[in-house]
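Structure record follows, encoded as structure tokens.
Below, a portion of the complex is reproduced, with chain positions unchanged.
Each chain gets a letter, A and B, in the order it is written, and its residues are counted from 1.
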Amino acid sequence: KVSGRVHVDGWGFADSDDNISIFNGGGDVDDALDPQNRLGFRRLRFGVKGDIKDNMIYKIEMEFAGGNDSEFRDAYLGWEELPFLQTLLIGNQKRPYGLDHLNSSRFNVFIERPFVIESFNQDARRLGIASYGYDDAQLFNWRYGVYNQRNVQSLGNYIDDHLQLELTGRLASTPWYDEVSGGRGYAHFAISGTVADTDPDAINGNEARFRSRPEARSSGRWIDTGRIASADAFQMMGVEAVINLGALQLVGEYQTMNVDRIDGFSDANLDGGYVYASYFLTGEHMPWDRKSGTLARITPFQNFWSVRRCDGGVERGWGAWQVAVRYSTADFNDGVINDGVFGGQGDAWTFGLNWYWNPNARMQFNYINGQIANRIVSDPADPPAPAGPLDNTLQTGDYSIYGVRFMVDF
Amino acid sequence: KVSGRVHVDGWGFADSDDNISIFNGGGDVDDALDPQNRLGFRRLRFGVKGDIKDNMIYKIEMEFAGGNDSEFRDAYLGWEELPFLQTLLIGNQKRPYGLDHLNSSRFNVFIERPFVIESFNQDARRLGIASYGYDDAQLFNWRYGVYNQRNVQSLGNYIDDHLQLELTGRLASTPWYDEVSGGRGYAHFAISGTVADTDPDAINGNEARFRSRPEARSSGRWIDTGRIASADAFQMMGVEAVINLGALQLVGEYQTMNVDRIDGFSDANLDGGYVYASYFLTGEHMPWDRKSGTLARITPFQNFWSVRRCDGGVERGWGAWQVAVRYSTADFNDGVINDGVFGGQGDAWTFGLNWYWNPNARMQFNYINGQIANRIVSDPADPPAPAGPLDNTLQTGDYSIYGVRFMVDF
């Protein structure tokens, strides 16, 4: 079976402070890079999946939005119907750090993911072996596995004697699910966590690096801890909750990360979270998948433009309309200069409008207003003494961004 | 539905003047590069397309002939059966600059496209939104849209505050179509044009750059205006006509381009065209698609080698044989040295022989004899004064090339 998706995005960086250009360029004053508007493909994927008799499955999905630089996404083989382990997959697959990255980009309410989700679980997929399961009553679902922390989607292999493994898991529950209405009401709660062994001696650096774009598609990461020096291990813990009441959905997540450091550096603690509310003006609801604990496919009451009736006639339809607002925050600062971590503190509001044309296609509008505060900035052109005005100081900038996406999946 | 094509090409640069090596290297004497013979893949594509209920469509087709460097080609989503707009597509799609680039490489009579077509509409596809339509009687068909002028097939995105938009359209008519013979006789006429706003301040330069290989696959472009300095806008106008009389087809196109320049530079005018005649020795004809105003799939009377008869027997067949000759010209020179544009003047005759094995496969032979005249050449090794013999002078070279292609599509 061939599947895929097309996401065409436009982003406008309406307004931003000068410091934002420094953050966008990587934190050095010399590399400051004014964020540029953008028009193009965010995702252009297709691939194959299927099953092998009697109980194996496989999937390869390629991302071609990079043009010359293809990357793989889901790429695994595995078994279903195993005792105890249920589904077991080996290969490139999403790490279960909380909810928002497990939700497919096909179903997520906002165009891009929140700071803390993007930072702690950058690009989500890693090479690993993981078990996926749920109980018969669909009250609980879980997934857990061992992953190597390096993203190999662009190289294909991790070539290093220093493996950087982690043990990651998520346990979710759907304590309320209104079967009668077809799932228009439900509650979800989950905890997730990872215990990761980073290696400061790894050839291309340790994997304790947490960074995020501004919940929009910019060239640089506006929050960025860099590779945290002498990071020897980290532990992440997350909690998440969803309440759905018909057309209204309320979602919140909080994640906290502790980084153990050696060579005399102090440990660092980073955290963040988000809450959002979404509402269908046209009365639909966000469906829920109780086997995976994630959002499911949204079906408008009426498709956009042509609706073929059973009697052979054609009606006009206007699709489904949804509004949403999100508040997201992340604090990636901890400690004192020359010892601590100063990736920056992000706070942003996102206002969204989604127009669903049919179950496989929609358009999304986002307006984002946010601030990155107290990110460390360096000014290499200044000599160490006397330090220049921007040398190793904490800087702050505000921004506003608008974005639009056209999307189909198949 | 999965579709694609395989084109295997061989090119031999039989004979060329020394100046051709300078043109092939980019116009600097120091970079002169003798054109080398070539053997490999010209196109190696596959992808997926389909429809989404009730009236949406999508397509992704990848080009893998570059080996490590994949690129996308058609990559869009859209609607059919819309009021007024009929078919509306968003994404990477061909700009309607005249006929020859709208014709699929699967059906085109010659291996490579004429100078003016390749130059004004390099690689044809751009990110845009376009409407495609035709009238019920199939007397008229049209397409028009707004495109960003940068080709993003290798990068995926245009990242620049300076959008370079254009409004492009083509209106075509099929005033004569002989239904009785199944379309063995028809006449087609069309006009096309674009109004393009180039931006001299764009990060990677303005899009007023017009260049072409010698209607064969060379490393360099033998006609090349470079990015025309201070180009602020351009307008293209094209006319085209096709007459088909059974096995004989006559085709001609002419296009003219005006480039508006600022900073005190004179405007530049470039133009070119081609005519060709093709004839099926075996009596078939070139079919026409009246909904898009382009060549359609050619069906031999007998497939090559095995022809399964209705009675279960097998006959031998020799496919279809077609001969063709094309004259192509382009004048990309205008003005005086240090102010004008001197991309060169191309004139070439191409002689073609096509052997169609079945509706999806054929072999093509081309012999090309041409001249590139008065292209500006620089000699950086010479100091500005006294200027060397090749410094900022207009040079001319003759060449002859032969090519062969093996092709299937599926």
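The rule we apply is simple: contacts are C-beta pairs under 8 Å (C-beta built on N, C-alpha and C of every residue); 3 or more make two chains touch, one makes a residue touch a chain.
Here the structure is a predicted model, which means the values were calculated and not measured.
Chemist: Number of identical chains in the whole complex, 2 of which are shown?
Modeler: 3
Criterion: only the chains that are shown with their structure count from here on.
Chemist: Based only on mean CA positions, could you tell me how far chain A sits from chain B in angstrom?
Modeler: 41
Chemist: Could you please specify the touching residues of chain A with respect to chain B in the complex?
Modeler: Chain A residues touching chain B: 2, 4, 6, 8, 13, 34, 36-41, 44, 46, 64-68, 70, 219, 303, 305-308, 357-358, 360-361, 406-408, 410.
Chemist: State the interface residues of chain B toward chain A in the complex, per the touch definition above.
Modeler: 2, 47-48, 50, 52-56, 58, 60, 62, 66, 68-72, 75-77, 79, 81-82, 90-92, 127, 148, 152-161, 163, 203
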